[in-house]
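The structure is given below, and queries will be raised subsequently.
As you look at this complex, bear in mind that one protein chain is not there, while each of the others sits in place.
Right, chain A next:
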Amino acid sequence: MNNSMKKIYPLYFLIPAALIYCTFFLLPTSMAFFYGMTWWTLDDWEFIWFDNYIQFFKEPSLRIGFQNTLIYAFSTMGGKVILGLLLAVFLCSKIRNKSLLRSVVFFPALLSTIAVGFTFSAMMHPTNGLINKALGILGIEGPNWLGNPKIALLSVALTDIWKGVGIATVIFIAGIMAIPKHYYEALKIDGGNALQSFFHITLPLSRPAMNTVIILALIGGLRTFDLVWAMTGGGPGFSTDLLASIVYKQYASGFFGLATAGNVMLFVFVALVAFPIFRFLNRKEVDL
């Protein structure tokens, strides 16, 4: 690039973006690494090394957040990948009213999480709720979806899958549409059936789309706060407390240093899960 061309792409065009992004996102994020190691009252701080982190691992009510967050992130990811792929294959087949069905499946993704959370809490009501009434008609006694500590986290995850499967589906549809048709034609000529076309063509060739769905769903799941807060508030007990909700609870009770340490661990968690998968995805794309 010669000098006159460089002049026409001036670096000062980056200044407004850099100013806002650094001040309101990068600066507080890097500050968190320092304040996570302090006893902090906003006006004053005392450096206490790793005590906050140690406390996070020692106290069962805090430690449960790691376990819950992992369970939540991987179960919602699994649900979205499997259901999204099946829905996408179905919506790419020769049925009528495809676009209508596609819109119906996708629309919940645009709704407010709080609204969806409240609606599903009402439907999961142990005695009056629609889900248990429907199960009652079939002769099954429905569980107390949000009141039973053993399944409450799973109930929230199911709601998340309901809301998020539409995004997974449209990404898979984009991936499947990009597969050249002649692969399917070749398989047909060789006498392959529908199952073979799914396992030998659709599944391997929609890998880039699947990687995208996996990474988006995992990041979304690890960061989740709204849905849990709207549906259970972390309860019963601490059974649905995720890292993000624990961080908020610590902040609300005035443990600012502890909350910040939790935030740092949330970053590390997301980075540990997301970056390797992201790099893997990039490498794969080069290979293709």
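A few notes on this one:
As a working rule, a residue touches a chain if its C-beta (ideal position, glycine included) is under 8 Å from a C-beta of that chain, and two chains touch if they have at least 3 such contacts; residues count from 1.
Note that contacts and distances are computed from a predicted model.
For the omitted chain of this complex, the UniProt record lists the protein as "Carbohydrate ABC transporter permease", which is one of "Carbohydrate ABC transporter permease", "RNA polymerase sigma factor", "Cell division protein FtsL" or "YeeE/YedE family protein".
In the complete assembly, the contact with the undisplayed chain comes from A:263, out of A:202, A:240 or A:263. Across A:54, A:82 or A:130, the single residue that touches the chain missing here is A:130. Against the chain not shown here, chain A presents residues 1, 4-5, 7-11, 13-14, 16-18, 20-21, 23-29, 31-32, 35, 40, 42, 90, 94-97, 101, 103-115, 118-120, 122-123, 125, 128-130, 133, 162, 167, 170-171, 174, 208, 212-213, 215-216, 219, 223, 225-226, 229-230, 244, 247-248, 251, 256, 259-260, 263-264, 266-267, 270-271, 274, 278.
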